[in-house]
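Working notes, structure below.
Missing here is one protein chain; the remaining ones are kept as they sit in the complex.
The block that comes next holds chain A.
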Amino acid sequence: MSPLARADTIAAMPEAALAEQAVPLAQALLEASESVLEDWLRGHGQVPGSGEIEGFRLLALHRQAARGTPSFNACRESCRELIFQCNMARVSDDTAARARRLRLAAMVARHLALFVAGKLENAGLGEFCCSARDLRGRDEGLASGTMEGKHG
């Protein structure tokens, strides 16, 4: 099952099933999201690392993916939010709250998958806005970002 399908399936599960299996479902969402970042890294010729940041491989993979690609920080908060919602789902004593947290986590995981899939197709996604970089300058070999000679 693709990470996106996994997130969709979990988001659509009934409350009782979500609450009952909160711990394995939270883990499944984290692993599905890790696989999204692994695909990105492999697609860019890198070997996904096995390290962790703050106890989470997802954050380490994100940092690895964002190195040299600041626009990848467009999904930094999504990674952190996903972990937050999964943690809350795991520790909550309340059935409804556990289910709600997992559903939100699934929606965040879906966003992460959509963003990365979009960026695999269109590398410029997040480039102009989240990293404040120009889209065309580097394509044209203008390392400094300035069209030499145009201003003189």
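Note that contacts are C-beta pairs under 8 Å (C-beta built on N, C-alpha and C of every residue); 3 or more make two chains touch, one makes a residue touch a chain; residues count from 1.
Assume contacts and distances are computed from a predicted model.
Asks: Missing chain's UniProt protein name, "Disulfide reductase", "Sarcosine oxidase subunit alpha family protein", "Aspartate carbamoyltransferase" or "BolA family transcriptional regulator"?
Replies: "Disulfide reductase"
Asks: Considering the whole complex, not just the chains shown, which residues of chain A touch the missing one?
Replies: On the chain A side, contact with the omitted chain comes from 11, 70, 73-75, 77-78, 80-81, 84-85, 103-104, 107-108, 110-111, 114-115, 117-118, 121-122, 124-137, 144-147, 150-152.
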